[in-house]
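Only a single protein chain was left out; the remaining protein chains are all shown in position.
Chains here go by letter, A, B and C, matching the order in which they are written, and residues are numbered from 1 within each.
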Amino acid sequence: MSSCIGENLRVSLFGQSHSAAVGMTMEGLPAGFTIDMAALQRFLGRRAPGKNAWSTPRKEADAPEFLSGLVGDTTCGTPITAIIRNRDTRSADYGAMKDIPRPGHADYTARIKYGGHEDAAGGGHFSARLTAALCIAGGICRQYLAERGILVTAHVAAIGGIRDEGDPLVSVEGKEFPTLSDARGEEMKALIARLRAEGDSVGGIVECAASGVPAGLGDPIFGGLENRIAAAVFGIPAVKGIEFGDGFAAAGNTGSGNNDEYEIRDGQVRLRSNHAGGILGGISDGMPILFRAAFKPTPSIAREQRSVNLATGRETTLQVPGRHDPCVVPRAVPCVEAAACIAITDALLGRRREIDG
Amino acid sequence: MSSCIGENLRVSLFGQSHSAAVGMTMEGLPAGFTIDMAALQRFLGRRAPGKNAWSTPRKEADAPEFLSGLVGDTTCGTPITAIIRNRDTRSADYGAMKDIPRPGHADYTARIKYGGHEDAAGGGHFSARLTAALCIAGGICRQYLAERGILVTAHVAAIGGIRDEGDPLVSVEGKEFPTLSDARGEEMKALIARLRAEGDSVGGIVECAASGVPAGLGDPIFGGLENRIAAAVFGIPAVKGIEFGDGFAAAGNTGSGNNDEYEIRDGQVRLRSNHAGGILGGISDGMPILFRAAFKPTPSIAREQRSVNLATGRETTLQVPGRHDPCVVPRAVPCVEAAACIAITDALLGRRREIDG
Amino acid sequence: MSSCIGENLRVSLFGQSHSAAVGMTMEGLPAGFTIDMAALQRFLGRRAPGKNAWSTPRKEADAPEFLSGLVGDTTCGTPITAIIRNRDTRSADYGAMKDIPRPGHADYTARIKYGGHEDAAGGGHFSARLTAALCIAGGICRQYLAERGILVTAHVAAIGGIRDEGDPLVSVEGKEFPTLSDARGEEMKALIARLRAEGDSVGGIVECAASGVPAGLGDPIFGGLENRIAAAVFGIPAVKGIEFGDGFAAAGNTGSGNNDEYEIRDGQVRLRSNHAGGILGGISDGMPILFRAAFKPTPSIAREQRSVNLATGRETTLQVPGRHDPCVVPRAVPCVEAAACIAITDALLGRRREIDG
Partner (left out) sequence: MSSCIGENLRVSLFGQSHSAAVGMTMEGLPAGFTIDMAALQRFLGRRAPGKNAWSTPRKEADAPEFLSGLVGDTTCGTPITAIIRNRDTRSADYGAMKDIPRPGHADYTARIKYGGHEDAAGGGHFSARLTAALCIAGGICRQYLAERGILVTAHVAAIGGIRDEGDPLVSVEGKEFPTLSDARGEEMKALIARLRAEGDSVGGIVECAASGVPAGLGDPIFGGLENRIAAAVFGIPAVKGIEFGDGFAAAGNTGSGNNDEYEIRDGQVRLRSNHAGGILGGISDGMPILFRAAFKPTPSIAREQRSVNLATGRETTLQVPGRHDPCVVPRAVPCVEAAACIAITDALLGRRREIDG
C-alpha cells in the first residue's frame, strides 16, 4: 500500500496538502518511552518553512496533537496517532490548475491513477506537506534511538555543484543553515538566492550518518538495512537516488581498495575503514551507517513551462502560482534523518532473540 | 523478514550456498500464464557462471525444478515453487575460514547476528548463489511483462572507470558480454583480465530500462515504484547505490533544466524529456523507467588481506580460497532485470480498479 | 501488529477509551466512491450507547470527523482517516482500580504486557469504545458493498438461552431492538432488565448474513474468507467463538447430510442447500455467507467480585463502578456487520485478474 512502512515498527502517514490535517500512526514502539515534546517540536521546526530567505513564506506552526498512544507524554504500548491541522492554505491558488499538470510534480500521474478523483489541491497526498507527519514519527524514533546511544544526524552535502566539507558525524542541529562548513553554506545560500531571483530552483544532496549502531541489525536479502532505509527515504518527495558508504564511487574501485579489513582495537573487533557505510550483507557491522540521498530541484518554478490541458487535450503553458522553496534540500535534512530513524528503529525492534537458548 | 518481498506478487527466496538447494516461492501471479521454459533457461544462463574467461569456473547447470504452482507449464493460480539443487560445491574450501571473516563479505555480520549458528559455508544465505533463485522469479515475471508489452532490459553501464555508450532501451540479450558498445565491452574485459591477473577485482554499474510501462503504476509515499524497485535491487549482493532517471546528476541541476514538460504527440499526452526516469510521485508517467545500480567490487580477491580470528580474538591475515569472479557486474545484469521485473509486476498486479464505478 | 488488518484494504484502529480521540485509517478503497454521510451516521447510531433502557446511559455523539482521504464526501484514493473525539469521560471512575484488575477484562493481561505503562482508564485501547472506529471503517465498506449488490445484515440470534427466529437475510436495521422476531426480542429485553436488576449481565450470539456475494472471492488455506472474517470478528471485544454455515452442528452431521449438492437453476449453477455458509475451500460459492459470533457476558457487573491488588500482591474484592451495558449484544450487531464488511471488501478488492489474458 502507499503510505505504510515497517515490519516491527509500523508507520503510516495520512493527509493531503489541503485536507483537515496530516498525521501519522505508529505501532510497535515499546510502552514506557517518554517523548520529549519540546525536543520533538524543535525537530519539527527544522523542517518547517517560512523561517528565512531561502524557503517559502507559508507559515505553519506544525504543532502535533497526539490523539492516542500516550499516557501523559509516555507511550502506553498501543498505536500512537498524532496530527497536524492544516492552516494557511490557499486552495484558490491551485484550483485553476487541476487540468494542467505541473511538470515535475505528481499531478499527471495522480490524475491517471485516480481518474480525476485525486485531490489535486497542493499536490494532495503527494505534497511535501506529508513530511511533517513523517517527521513526527521519525522525530520520536530519533529520541528513542538516542536513548540507546544511536545518534542520527544529516547535513546538506551539496546544492547544485557546491559541496559541503567536514565530518558527517558532527551534528548541524543548531545551525540556521545545515551544513558542516559555514563557508560552503554561504555559497549555497547565495546560489539559492540567485536561482530564486531567476525564477528557478536547484537540487542537492543530503548525507546522513548514524553512529552507535550495534553490529547485527538488519536481515539478509530483502530485509537488509539498505533495503529498509532506501524504502523509507524514497518516501520523501523529490528523492531520486540513494547510495551507501562509497556508493557509486565504489563501482569505480577495486576490491583491494574497497574492502574494509578487520582489526582488534581496545579488545574489540573493528573495521579499519568504512567504504561499506556500516552495512555488510544488509546487516550493520558496527561502523557508522552512512548514506546520501539525491534530491531533484524543486519542480515548482516561477518560469513559464509547457504543459497540456488534460480536459481539452491541447498543449498550453502554465506558470506555477503559490509559494514554493527554490531549494527544498535544507528543509529535507530532518526528513532524511526521520526516514533513517524509522528504518533503524524498525531493525532494532526486530532484533529479537536471534539465537536460541 | 529477510527473504520475502512484494505486496500483490509475493516472492520469497530460500537456500544457502551449500544447502541441498536454493529456491523461490512466488504467489500472486494469475492463473493461466504459460511459462516458456526454454526462454527461462536461457535467462538463467545469462547469470550462470563458468562460461568464459571473466567469471568463476564453478559450473552450475541452474536448471530449475518446479515443485508446485503449474499444470504443465501453465500457472494454476496457487504458489509456484521452484528449486535448483546445489552441485559442485566444495565446502572444504570454506571450512577453515569460519572464524576469520572475509573483508567485504557478510561473514562477520552474520556471525554477530546468528551467534555462530550461521551457515558459514560459501556465505550461506548471503551468497550470490541466491540470485539464481531471484532469477527464476524475475525471469517468469519478465515473460509475464513482455506479454503485456513491457520490456525490461539491462546492460553493463560501467566497469571500473570505463563507461558503456548507447541507447539503454536496446537489448543486449544475445551478447556474450552485455554492453551496448562492443568496443567498450572489450576495454572492460581487458580491465577485468588485468585485475584478475593482479589478484584483484573491480566494481561497476548496471543500467536498466523498462519500456512500455503504462502510466499510473505505483503508489504514493512508501509504495512508489522507486521504493519498490530499490527494495528489490538492494536484495542483490554487492549493490551499494541506486538512482532513477538523472539521479545524482539531478541534484546538480536546476528545475528548469530537470523538469519534464508535457506535450501532445499522436493525440497522446507525452513528456518531452525523461529526467525523472519515468516516475513522478512514485507513479509511472508512461516514459521508460530508467535506473542504475552501483555494484561494489567483488570482495573475494586472491590477495592476502588483514582480518581477525573471532575465536581467538587475535589479528591475522587470510587469503580467500575458492573460485570467484573478479567482476560480478556482467552476471549481475539479468539479476537487476529480475529484481526490476518482480517490482514492476508487483505494481502492475496492484493496479486494481482504482476508480470506483 | 495489534490494530491493523487487511491485505487489499488495510484498516487500522487507534485510540483509547479516554484518549483525545479514537479513530481509523483505511487504505485501498478505490477513488471516486461517495460516502453517504447521513447513512454512515445512522449506522454508527445503531452502535451508540445511551439510547434506551437496555444499554449504558453514557452519551456519545459518535460523529466522525474526516481528516483525510476525501474530496467533499468522495474518496480520492489515498488513506482515509476519521476520528471521533472522546467526550463525557469520567476518569475518576477508573483511577482507583489501576492496581485491581477487573475479572473478565484485559486489565491484568495489559498490565503484564505493558508493565504498568498501559492506559488503564476505561480499558484503554482494549475498550469497546474502539468499535466506534471499527464501525466507521465497516460502515463505509458496507455502503461500498451495497453499491455492488452485496448486502450485509446481522441480528441478535440469542441472548442467554433465548433464541431469535426468522430469515437471517432480512434486515433489522430500522428496529429499536435488532431481532427478527419481535416477540423473542421482548423476551430478551425482559431477561436483560432482570439481570440488570440483579447486578449481573448476560451473553449472546450475533448472526450475520451477506447476500449477493459473487462466487470466487477469497483465497486458499490461510487467505480464506473464514480466516479473514474470523480474524476481523475476533477484533470485537467479548467475541469467544465463530462458526460458518452449520458450524459446530456440522460436526455432528454426516457427509450425505451436510454436502451442498449442485443444480442448474435459471441457467445458473446453484447449490441446493447452504450448510457450508457460502464458503468452500475458503472461497465464496455464490450462496449467502452465513456466520454466527458468540459474545461472552459483559464482564463489568455491579456485584462484588474477588480480585487481587497487583501493587500489594494481596487478594481483595472490587465493585466495578462506572456505567456499563448488562448486555452488549444488541449494540454488537453493527460491529459484527462492520467486521464482516471489512473482510469481504478486502477479499473483493483482492479479486484482481486471476486469469491471465
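Rule of thumb we're sticking to: contacts are C-beta pairs under 8 Å (C-beta built on N, C-alpha and C of every residue); 3 or more make two chains touch, one makes a residue touch a chain.
Since this is a predicted model, take the numbers as computed values, not measurements.
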In terms of residues, what is the contact footprint of the unshown chain on chain C?
-> 1-5, 7, 13, 101, 103-106, 108-110, 112-115, 117, 125-126, 130, 158, 160-161, 195, 200-205, 215-216, 218-224, 226-228, 230-232, 234-235, 237, 239-248, 250-264, 267, 269, 272, 275-277, 280-286, 294-301, 303, 305-308, 310, 313-315, 354-356
Could I get the residues of chain B that touch the absent chain, sorted low to high?
-> 1-4, 10, 12-16, 19-23, 25, 27-28, 31-32, 65-71, 74-81, 83, 110, 113-119, 124-125
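Note that in this section only the chains that are shown with their structure count from here on.
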Round to the nearest whole Å and give the separation of the Cα centres of chain A and chain B.
-> 26
In whole angstrom, what separates the CA-based centres of chain A and chain C?
-> 38
Take the average of all CA coordinates in chain B, do the same for chain C, and state the distance between these two points in whole angstrom.
-> 45
So which stretches of chain B touch two or more other chains?
-> 220, 354-356
